[in-house]
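Excluded from the complex is one protein chain; the other protein chains are retained at their positions.
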Amino acid sequence: MSAPLGFAVIGAGRIGALHARHLAGAVEGARLEAVFDVDEAAARAAAIGGAAALTDLGEALAHPRVDAVVIASPTSAHAEQLRLAAEAGKAIFCEKPVADDLAQTIAAMDAVERAGAPFQIGFNRRFDPAYAELARAIGAGELGKVELFRSQSTDPRPAPEAYIASSAGFFRDSVIHDIDTARFVVGEVERVTALGRVLVDPLYEKYGDVDTSVITLEFASGALGVLMNSRRTVYGHDLRVEVHAERGKLVAEDERATKLWRYDAHGLHGDFFDHFLDRFRDAYRRELQAFVDAVRAGRAPAPGPVDAIETLRVADAATLSLHEGRPVRVDEVTAAPEGAPEAAPAAGVGS
Amino acid sequence: MSAPLGFAVIGAGRIGALHARHLAGAVEGARLEAVFDVDEAAARAAAIGGAAALTDLGEALAHPRVDAVVIASPTSAHAEQLRLAAEAGKAIFCEKPVADDLAQTIAAMDAVERAGAPFQIGFNRRFDPAYAELARAIGAGELGKVELFRSQSTDPRPAPEAYIASSAGFFRDSVIHDIDTARFVVGEVERVTALGRVLVDPLYEKYGDVDTSVITLEFASGALGVLMNSRRTVYGHDLRVEVHAERGKLVAEDERATKLWRYDAHGLHGDFFDHFLDRFRDAYRRELQAFVDAVRAGRAPAPGPVDAIETLRVADAATLSLHEGRPVRVDEVTAAPEGAPEAAPAAGVGS
Amino acid sequence: MSAPLGFAVIGAGRIGALHARHLAGAVEGARLEAVFDVDEAAARAAAIGGAAALTDLGEALAHPRVDAVVIASPTSAHAEQLRLAAEAGKAIFCEKPVADDLAQTIAAMDAVERAGAPFQIGFNRRFDPAYAELARAIGAGELGKVELFRSQSTDPRPAPEAYIASSAGFFRDSVIHDIDTARFVVGEVERVTALGRVLVDPLYEKYGDVDTSVITLEFASGALGVLMNSRRTVYGHDLRVEVHAERGKLVAEDERATKLWRYDAHGLHGDFFDHFLDRFRDAYRRELQAFVDAVRAGRAPAPGPVDAIETLRVADAATLSLHEGRPVRVDEVTAAPEGAPEAAPAAGVGS
Partner (left out) sequence: MSAPLGFAVIGAGRIGALHARHLAGAVEGARLEAVFDVDEAAARAAAIGGAAALTDLGEALAHPRVDAVVIASPTSAHAEQLRLAAEAGKAIFCEKPVADDLAQTIAAMDAVERAGAPFQIGFNRRFDPAYAELARAIGAGELGKVELFRSQSTDPRPAPEAYIASSAGFFRDSVIHDIDTARFVVGEVERVTALGRVLVDPLYEKYGDVDTSVITLEFASGALGVLMNSRRTVYGHDLRVEVHAERGKLVAEDERATKLWRYDAHGLHGDFFDHFLDRFRDAYRRELQAFVDAVRAGRAPAPGPVDAIETLRVADAATLSLHEGRPVRVDEVTAAPEGAPEAAPAAGVGS
């Protein structure tokens, strides 16, 4: 391997700062060179280990030791930053989602591919050690053909109203992680059937969204799958992936926050992670390590542009299924502006 | 409580013999008085503790100390035996299914109810200690309203061809346990959507059946549910029920065959039950105990006639959904002979 | 196999009644023929399935269909009943302990052996499915030579004063199960070192006993072992056996009371058995099954006389070690009346 890859982190919010810290010390073969944020104090706080704190994006992209960028800014800024970084010849790691809808996502991925920029999208669950080992074992055929797949993930509590109001919707924003896991482990999805309810917080109804859902997947391979999601499991994050195959099953259980068990007059007790940054801290580090390793070795990073596009397409097919109360083929969903599905559930989908 | 309840077991096959043994020694307030089977040797082998071994059903029903019967004969004999036992004034415990289709089931339950006979159907999972405690806690509202439900159960391996050929089908024969669990824990189901595949053994296709399925449930309460079933999990039975509710979740995991853990050069290992009679041995005893307790106390046993009927109706709605590729309302399924759904999947449901 | 083995149960208290029920219906190859108790109502309540209820022990032993006895009477009655049953030519299953001290135990076992009576002592943990499989795997050498052994068992709460006052002491009464497990799994013990404390209930100090202990074992094989015991773990029974061997480890964990997990705002919760009759219900049945199988096949049952004697000898060596504050060789303990160790801890062993 050659010299370390120099990085600029674009956007110094909570996740950008975490990426910056990982690049400064936890990722081998990487150097944090610069942090950009329009908020100078935020940039400075995140620019550890001697990195430059910049408020001018052009300066960051022109920095002589910056070979790659991590885009961790608000979604609305991604498209323009992706274009600029691609044109500047940088390798690009971009937080999900690339853009707010399928048409913009496809356009952004086109720009990246035209520039020949190495690109990775931040579907970090692929880098959770258990998810990664599960996908590896299935991909290697260790248990034969997949027959049934299930992914479940939940938040500890519903988001505040401001977040709900600006959210791209439950399927695009949250369930999309489970869709990516399904595609990662089993392969492409042909047809989806979605059921959704507002059972947790009426605010989701106000904004035309759901907070509880069950989505069935029919994979191209013939396997069947289920995604179960909720905006509330009061005990913490609750993630679980199960893959039944010909010769066995693999289960990635949710990790408890510590491995401590407490026994008292009420029985046996364990606890869970409350925040996804704690739950997936290691996955955040590992996804950057994988990106750095791929770029330095001249390999295409993964998940890449096709994953950014196809995962969103499945999410939008689920939204269409929810609206129309019928199974929807994924290839019914195209990026044509007029045909774009809306996040708002149709009348009749309710609590 | 009064005198012990005297029992005749009707049918001395594997399950009848197990019931006879439980009545002879493991169920409080019961006495095994007689065992009927057309095969005299089978009757004699099961008639432990001094019980009479009879090959004449009339004699069993006329036995002066027989207050109750356990019907564990082949399904085709159930309807007539139910009628005779009801007319003889016996309390009746009948193995599932009551009959092969919905019309016959309704007719048999009508006969039982006209005779005023206490009746319980052998949905034994309700009496597994973990399932029972789960349903109790949910029924008592300890975790608030149910939002998501999942039941999974699998067999270790597909059945032999003779069994497949004579089976009432995957949904009526096997998935029906999960449907009963759903009704037991959450309540009535309004709409079902079924996906089915032949992924395990092509024999199921030959007989117009499936061996792998995912069924979504929309409950009258607004909750959503999923049933996942397969004819093959090579490591043994794999049962799991999960109920997400407002204030928490309950999970009944599959019990391992022993609580022994083995650690060796390949890691950590546990094992599972291979046979449902081992897995549910305790539930078989407990369901009879509950029946005896109810009859002696003058309470209606449960699950009763409505459970025999409504659980089958949901199974048949799932079959209809599988055939027609659409969500089906449970009340679309009636017992009218001409409208009875067929177990055979339509063309296009495949591997 | 030949005809069923006819049984008389001697003593119809809680455990005798459980044995009677198992013999009536749950043990293959056995018939419950008679129940003896000086309390006629107790005898009658336990004499299910048509067995005779007797208040005359001679009558029970003279019963023409009684081939075997289960002695479940108070310990003080064991010696005489063992002698009578042995002289009457019965196979004998006797609850532990055989007698209150080593001299009497040796005398009783001599009488049994002189009469040639098949004999089994009720160390029921050997028949817990996990303990049994653990011992089998170790005995078969599947993991190589044992290096470290640990057994832990605790009661949910201290006993009432009347029980403490009449108890043979913590080591002879309770820790003896862990000693038997150690001998069963690893083999004979050469030397013991005991530490004991009164940390749970000062009543144990009043009666010269301890309620918390750690005992180290040096096995003849070279392996090392530890027994940890307490009269109080508020969440229920807590049993665990660990065996480290050359090529791995086996762990028999305490079984939870149900396999149900509850997740709520305080995390994840499970529960434990509160009563040993619930915890070991299956072991009670299986030990009788093993006894019946051995007697019918003409094999010597196990655990037998040597286990009754040697396990008690190790318990008494532990008491001597506790008193004298030094490691004690097991062969220092003999049954000579003047040398019998006392249960009372010496001055200086305290809370």
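In order of appearance the chains are A, B and C, and numbering begins at 1 in each one.
In the analysis below, a residue touches a chain if its C-beta (ideal position, glycine included) is under 8 Å from a C-beta of that chain, and two chains touch if they have at least 3 such contacts.
Just so we're clear, the structure is a prediction, and the values are computed from it rather than from any experiment.
Of C:84, C:148 or C:306, it is C:148 that touches the chain left out of the display.
From the set B:107, B:234, B:306 or B:335, the residue in touch with the chain omitted from the display is B:234, counting the whole complex. Although one chain is not drawn, the whole complex shows that of C:77, C:228, C:294 or C:335 it is C:228 that touches it. Across A:143, A:227 or A:328, the single residue that touches the chain missing here is A:143.
In the complete complex, the hidden chain is touched by one of B:3, B:165, B:268 or B:300, namely B:268. In the full complex, chain B touches the omitted chain through residues 233-236, 238, 256, 263-272. The chain not displayed touches chain A at residues 21-26, 31-32, 48-50, 129-130, 133-134, 137, 143, 247-255, 257-265. The chain not displayed touches chain C at residues 145, 147-148, 150, 154, 193, 195, 197, 199-200, 212-214, 216, 218, 222-226, 228, 230, 232-235, 238, 244, 246-249, 325-327, 351.
Quick note on the criterion: only the chains that are shown with their structure count from here on.
Two copies of one sequence, chain A and chain C, touch each other mainly through matching residues, since over half of the numbers at the interface are common to both.
The greatest centre-to-centre gap from chain C, using C-alpha centroids, is found for A. The mean-CA centres of chain A and chain C are about 57 angstrom from one another, to the nearest whole unit. Of all residues in chain B, those touching 2 or more other chains are 247-249, listed in ascending order.
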